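The complex is shown incomplete by one protein chain, all other protein chains being positioned as in the whole.
Each chain gets a letter, A and B, in the order it is written, and its residues are counted from 1.
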Amino acid sequence: MKVDLNINGVERTVDVEPRTSLLDCLRGELALTGTRAGCEHGVCGACTILLDGEPVRSCLMFAVQADGYEITTIEGIAPAPGELSVVQDAFVEKHGMQCGYCTSGMVLAAHALLMRNANPTDEEIRDAISANLCRCTGYGQIVEAIRLAADNLAQSNVFPAERVR
Amino acid sequence: MTEQGFRYISKPRRVAEDRRFVVGRGRYAADIRRPGELAVALVPSQHPCARIVSIDASAALAMKGVRYVLTGEELAAATDPLMVGVDAPLVKRYPLAVGRTRYAGEWVAAVVAETRALAEDATEKVVVKYEPIEYVIDGEAAIAPDAPLVHPDHGSNIVLEKRFVWGEVDEDFAKAPHSLSYRVKWGRSSTVPIETFNLVAEWNPWQEILDVWASIQMPKYPDQIARALRIPYTSVRVHHDVDVGGSYGVKRGIKHTVLAGYLARTLGAPIRLIEDRLENMRAGDAHGPERLFDVEMAYDDDGRILSMRMRALDNVGAYIGRSPLQLGKPVGAIVGPYKIGSVAYHAMAVLSNKTPQEAVRGFGQSPTNYAIETGVEKVAEALGLDRLEVRRRNFVKKDEFPYLIPSGTSYDSGDYDAVADKVMAQIDWDALVAERDRLRGEGMLAGIGLSACLEPGGGNSAFEPLLNEKNLTTTWMESVRINVDALGGVTVAIHTTSSGQGHETLVSSCVGEVLEIDPDTIRVVRPDSLASLPSNSPVGSRMAIMMGGAAYRAAHKVKAKLIAVAAKNLDVAIDAVSYHDGNASAGGRTLSWMELVTICHRGYHKLPAGMDPGLEATDVMQVPGGERLPEQGRTQMYPCYSFEFHAILVVIDPALGKPDIRRYVIGHDCGTVINPHIVKGMTLGGIAHGIGASLFEEFAYDEEGQLLTQSFMDYLLPSSHEVPAVEIVHHVSPSPHTVFGQKGSGESGYLGSPAAISSAVNDAVRPLGIRFDALPIRISAIGDAVAEALEKTEGLQ
């Protein structure tokens, strides 16, 4: 079944079985392997992508359902080759990861949070990443990283919607 | 070398690996795609124990896109059994069940198809006829005389039983004015990484080589593949440049690899075995210890623990690899941080019809720490003494190191009192007690939890010969190679995979420190296993000590060569040369890094006589202290002993029973810290894992032998809501045995947090006269016990 997808601003057409999850489509058909498979039943959040800016689980959608949305994957976050977004840079600065497996989803969840809430409390940060399980960090440095990203964005001289990049 | 004297060590420098992870460019096994690859799905056993009467794959094979159905019979005929870590040769283990299944979910057949979805479709068409056999689920039931045997050929369900008596235990008990006994149970949980075990295997029949990309963390992985597949070591090429999505011990998919390797050879196509979560949970063979402790402690009026008897019975499941050895490692810290004078230890590993275990963070130490800490609290309670004071009275003191414990291990260094002092100051002990009592006054159940424990670091094999006299292994090395190229660049090779430990940052920090060059300019690479030097992989909190140690030693070899070259060319004695920032000087003259490198690469005529050209160094390092086999049941286990002290406040609404961790402080001493970010992350992550093991996570089975918690809907990993903000206070007691004074930290936090949480919950419910002696402590269990106790109390009024 053919479906047109808008991924990271690029139109792509794929031909998949209806049962192909958006996750498997991204990884398998489009070689966008930054989106990870963790549980494939909607709990762990490793497969998080942004759908019209909102974090959703790509394992709980079929690719054939995903036309007409703006899909953002981790590959669409860095501003340019070799560069990091403010959020990504803060994750590195605070070492908000270890094995890196949940990191794509965490960065996207943080990105989405800071797009709608420029100055989140720690509780709001914890709530925003509560759907993304991390087995390495105990979340402490991830919370610190998102707080640092918010601080850095607050000091940056750009328009709010553009700030996260 | 003081901490202040370091340039890069102990500095909060960025972790090099993180840059690829934040952009989604980590390269995990599942990201590897090979042309023509085929996918595997597994047929699970429906029964905890059954004879396999027949397997009919004809309908599956007739499906479009299905290439092969492999049975255990075929695989067993073509391969050798997987390695067993103890002396139990008749407990045979193959990747697929042979003749009978021994746990629910066990892989009975493997289906190979063009896509994973097609393979799953076909698994439903494989018809397996079973004849159910009697099974045993409980570990104690499994040692009853009439228990069904999991492996009848072995003749017993006991695969390991060792009795050690270190010191005059009976005499010490007889002399002691008091003793007490108790039972605690550590529930079956595991590390459950977010990435399942994944691998891609490809056989090249013209070169006769098996390429393997796997999410592996295992010592001697290529050796085990080669042995089981009956091919030379030189025909196995494991690619170490694969990121591993978490492991914490369990990513040891040897059965997966032998299965996929065999299929790759047989079918002539790359094989993709990507466990799904169900396969991973029920048959990834990666459950953790499930341990029943029966403990006696003898103590005096002051709360000094004189002696301890401990029986540890571990239900290891249906097959064994290295899992029973998890009863051996705790021998090296069997008295915890305490001066217990004598110990009797009775260790039993027992088979049952449950999923097999694998190594889990701490390799059995966290359960043992929980058992010891429970006893310390009971001693305090029995005497009406303060729990902290009793710990202090038993602590090994700062001036008593090296301290030899009864089981033959010498603790290297520490200052347990100082760490406890720092924690007490950070948490403001008096205020904490006041807060607990205020909460109690408001009708809440509130408890303070404490725990103190050790993290053995520098993993070696000492427990193997200790538990198995036929095993004479003492070597447990790690290697690093440094090459300085003709342009002056430094490349360091390491020879294993990593699963989040930041090894690239570790070695570049150590090499940069010695050579006085910016670690960020150092490239770290991971040759494949055929190009690799010996490694025993990141187990047993060993890499800061071992890979860091080998990096340090290799860097010193490079430095020594640079100095020798400089001495020759400056025409001075070697000890007249000083080295700084990569340059070498003597008598006011300096040869720069590039000048020295150029001599090594291009100026043979300028090299000292007999010196080889080029600029590279290799170091293969043995674990410090790992020189001897055990003697009379005593051994030096790991070389280094990190210390941690936890203090926490837990509040429970008595009507609901849900523990809420309001405050969490940990004091941590792992000697010299190489990278503070990494150590902090390990500690916080370990605590989160411990919170899971003590409150949420369990592989629970029903009476029918079925695993109830097969998915993430029921096996509950803590989220950011469940893990509180944790405060860490540091102390540094350098190890005398390591190059920078570093110790291990890969298991920190996890080794003490379950004991601390149990302590806090039990302190909270103590006024009601109840306690919980099994982990995990479920909300409902607390709620029900509290309600029952309150009813009794009200009934008395």
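Simple rule for what comes next: contacts are C-beta pairs under 8 Å (C-beta built on N, C-alpha and C of every residue); 3 or more make two chains touch, one makes a residue touch a chain.
Rule of thumb we're sticking to: contacts and distances are computed from a predicted model.
Taking the options "Amino acid ABC transporter permease", "Cytochrome C oxidase", "Xanthine dehydrogenase family protein subunit M" or "Fe-S cluster assembly protein SufD" in turn, only "Xanthine dehydrogenase family protein subunit M" matches the UniProt protein name of the chain that is not displayed.
Residue-wise, the contact with the chain that is not shown comes from B:780, picked out of B:234, B:521 or B:780. Only one residue in the set A:1, A:31 or A:154 touches the chain that does not appear here, and it is A:1. One of A:7, A:25, A:59 or A:110 touches the chain omitted from the figure, and that residue is A:59.
Although one chain is not shown, part of subunit B still touches it, namely residues 116-117, 120-121, 124, 276-278, 655-658, 696, 700, 708-709, 711, 713-714, 716, 718-719, 721-722, 778-780, 783-784, 787. Where subunit A meets the chain that is not shown, the touching residues are 1, 17-19, 21, 24, 40-42, 45, 48, 51, 54-57, 59-62, 64-65, 68, 109, 127-128, 130-131.
Quick note on the criterion: only the chains that are shown with their structure count from here on.
Each chain gets a centre from the mean of its Cα atoms; for subunit A and subunit B, those two points are 30 Å apart. Taken in their complex, subunit A has these residues touching subunit B: 17, 19-20, 27, 31, 33-41, 43-44, 46, 73-75, 77-78, 84, 88-89, 91-95, 97-104, 107, 122, 126-127, 129-143.
Interface of subunit B with subunit A (complex): residues 14-15, 17-26, 28, 30-31, 33, 117, 191-196, 243-248, 274, 276-277, 499-502, 677-678, 680-682, 684-689, 711-713, 717, 719-721, 723, 725-726, 749.
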